[in-house]
Each structure stands twice: as C-alpha cells, then as structure tokens.
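The complex is shown incomplete by one protein chain, all other protein chains being positioned as in the whole.
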Amino acid sequence: MSEKKRVSETRVRVRYAETDQMGVVYYANYLVWMEVGRVELCKACGFNYRDMEKEDGIYLEVAESHCRYRAPAHYDDEVVVKTWIELANLRTVTFAYEMRLAATDRRLATGTTRHVYVSRAMKPTQLPRKYHAMLGLAEPKV
Amino acid sequence: MSEKKRVSETRVRVRYAETDQMGVVYYANYLVWMEVGRVELCKACGFNYRDMEKEDGIYLEVAESHCRYRAPAHYDDEVVVKTWIELANLRTVTFAYEMRLAATDRRLATGTTRHVYVSRAMKPTQLPRKYHAMLGLAEPKV
Amino acid sequence: MSEKKRVSETRVRVRYAETDQMGVVYYANYLVWMEVGRVELCKACGFNYRDMEKEDGIYLEVAESHCRYRAPAHYDDEVVVKTWIELANLRTVTFAYEMRLAATDRRLATGTTRHVYVSRAMKPTQLPRKYHAMLGLAEPKV
Partner (left out) sequence: MSEKKRVSETRVRVRYAETDQMGVVYYANYLVWMEVGRVELCKACGFNYRDMEKEDGIYLEVAESHCRYRAPAHYDDEVVVKTWIELANLRTVTFAYEMRLAATDRRLATGTTRHVYVSRAMKPTQLPRKYHAMLGLAEPKV
C-alpha cells in the first residue's frame, strides 16, 4: 500500500447466511465484501457509486477478480475490509483489498478486482472528467 | 393439490454455497428454489417469464412469501420442486410449492408466494389478456 | 409491538449483490436481514447466538418463515431492522421483524420466523434454564 493512496476501511459482521457446512465463510462471499469495500472507497473519494450509475450512466463492469484466502473467517466475526485503487486510467480501474479479523488483526484474505467503465447499454466508455481527480487519474500533460 | 391444476416439477441439486454451518441448507435458499419452480411452471403454462418481462414489460413483484420447513436438506441432495398456481386473477397470482427429497420422497418444505403484476416503472397493472388462459384465469361471463 | 417487549434495532446497507435485475432487493434477502436482526436481538437480550451454539450446543432451527413485502428496497439504501420476540416457550421461539427505510421511515417489510431449539444432532430439545429470563420465558408458578 503506497502511502499516497487513499485507503478506505469498512467493517462487515459475518452472517450465518455467509457460512457453509465447513463452518467457515463460503469463498464467493469475499467477493461480496470486496464490493462493500469499493463502494466505501468511492464514498471516501467523494462520490456515491449509486449516483455514478443513476446520474451519469457509468457502470463498473467487472473484468477480473482474484482472491487469496489466507485464514478462514467464522460466523459473527467482525472483518475489516481495506480498499484502495491500485491502478486507474480512462478505460479501467483496479481495486485492491485486504480483509483482516478485527479482533486480532489476522489477515484473512487479499485480492483485486479489475473493472471497465461501461454505459447503460454495457458498451465500454471513457471515465467522465468529473471523476478523474476523485479516482486519482493523473492530469494529462500539456 | 387439485387434480385440475397444472403442476410443474423441476429438480435442484443442493450447492455447497447453499449450506450453512449447521450443515443444512440455509433457510432463505428455499425461496430461491421457489423462484426456480415458478419459472418452470411458467414454461409448463406456455410462456417464458423472461419474455413476459422483456416483451410485455410485466413483472411479478413479490408481495408475500411463506415457507414451512419440515425436514432439512443437505449438501448434494437432489430436491424435487413442485409448483402450481393456487389463485390467479387480473391483479395478483399466488404460487404454491412443495419440495421433496428425490431419493426418499421425504417432504422438506412447503410454501406459497403471492405476487402482483407491475409495469417496468413498478406500478401495479393488469395481467394482459394473452396470459389469461395460460395462468388459468377464468373467462369473464358475457 | 407491546411496550413491554425488548426491541432491538440494527441497520444494514443494501449491497449490490442483494439486488436483482428488477432493480430492487431480491426477496430472499429479507430473510437474511431477519437473521441479522435476531442475532442483534440475542445480544440485546444478553447472549451471543454464536456462544449458544458453541458452548451449549443449542441451535435455532427454522420451522417457518413469513414475509410481507410492502415497498421495495434499493441499492445503497440504509435499512433499519427492528426485531422482537413474539412468543417464546420451552420448545419454540417466534421472532417478529419490521424493516424500514432509514431515510424516510417508510415501511419496507414485516415478517416472522418460528424456530425450534435443537441439539447438535438436530433433535428437538428444551431451552436450557440459563436462557429463560433472557428470552422472556415466564417463570413457572410454584
């Protein structure tokens, strides 16, 4: 995590629904927590993802996901989800995540998701200028 | 189950994702199987629910759900979902469900869901005439 | 809601994962929120449901669920889940729920879930004495 990067932090409490018969959190649910994390990061960056969709018709279509599961999370655990932007440009943005157990700071999982900006019709599109600074895009040189 | 009613039958295999740490299927997932059942019933009645939404802009908004859990379902069980229409009129339709273990015919759950027809804008609307016979609505007397 | 009843209140933020293509929360997810609500109620009553399972081997098996969907919840909405005990005895407990939109207090859904106490082997069992007062069971008369 670069010191310059804005890192958002949010917490989720493990739901019974999220466990499986192994007694731990089912692996797909970490991707749901990543979604919770990136929504919070958007808020920390100055906008609601909800409004980005509604008002600007810009959607973050997922192109790739990756997760390393390092220690299992259990029912009723409080999990800290840290999220930051690893890379952003006019066409794509990559979020990185780290999930830790609140009680012990044990690292549970790390991962990334890569997204492309698409229009309502799901066609690739450029990120509108108003979001450039918020997502940390460098200003083009003159 | 009235003999006159059309009853559709479909099967689902319990997914690991659907279990919880009690080692059985998490209770909300029965409502997902009900959805699978009513889509199959629509097909048995002569239409795709998908097309009803896409082509006619008619959505089945859920107004009420009820489920009795009679015996737990386990991972990898094959479950038979029977679905039929309990009541249908111009404004609303109620589906009934029975879920049984395929291997032993043991009854796992029974339930109902009540729906209202809504437009794309989610306003209550009447069921278009083309669906009347398919959903078993009685012809109005002259 | 009786004035005497302990009512717990917790909040959930609607996740993207919980929406469906109708643009609203998928109906089975209200049952997940009910689960979040009753865990919070247990805490308000003085115990963790997690410990009840782990330490006492008592599980709340769901026997019945009912939900009335009154207004749709949308992505990123904050929802207040109120939970209270409608009925509790030595064999069974019924929780009642009310979900409202935090922003406007609009009622989204109401419902109940009925549970039986079961052992680790999923056999019906009596509620241990230590939980009687916490779940509001009346003391037997001498």
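The first chain written gets the first letter, and so on, giving A, B and C; residue counts start at 1 in each chain.
To be clear about the criterion, contacts are C-beta pairs under 8 Å (C-beta built on N, C-alpha and C of every residue); 3 or more make two chains touch, one makes a residue touch a chain.
Being a predicted model, the structure only gives us computed values, none of them experimental.
Engineer: Can you say which of C:19, C:65 or C:83 touches the chain missing from this structure?
Structural biologist: Within the whole complex, the residue contacting the unshown chain is C:19.
Engineer: With the missing chain put back, which residues of chain C would touch it? List them for me.
Structural biologist: Interface with the chain not displayed, on the chain C side: 16-17, 19-24, 26, 28, 75.
Engineer: For chain A, which residues touch the unseen chain?
Structural biologist: On the chain A side, contact with the omitted chain comes from 22, 24, 27-29, 31-32, 35, 59, 61-69, 72, 113, 122.
Engineer: Which parts of chain B face the unshown chain closely enough to count as touching?
Structural biologist: 13, 15-17, 32, 35-36, 39, 48-50, 75-76
Following the convention adopted for this analysis, only the chains that are shown with their structure count from here on.
Engineer: Under the over-half criterion for shared residue numbers, do copies chain A and chain B use the same patch or different patches to meet?
Structural biologist: Mostly the same residues form this interface, as more than half of the numbers used are common to both chains.
Engineer: Express in whole angstrom the distance between the two chain centres, defined as the mean CA positions of chain B and chain C.
Structural biologist: It comes to 25 Å between the two C-alpha centres.
Engineer: How many angstrom lie between the CA centroids of chain A and chain B, rounded to a whole number?
Structural biologist: Chain A and chain B have C-alpha centres separated by 35 Å.
Engineer: If you look at chain B, which of its residues touch at least two other chains?
Structural biologist: Residues 22, 24, 28 of chain B each touch two or more of the other chains.
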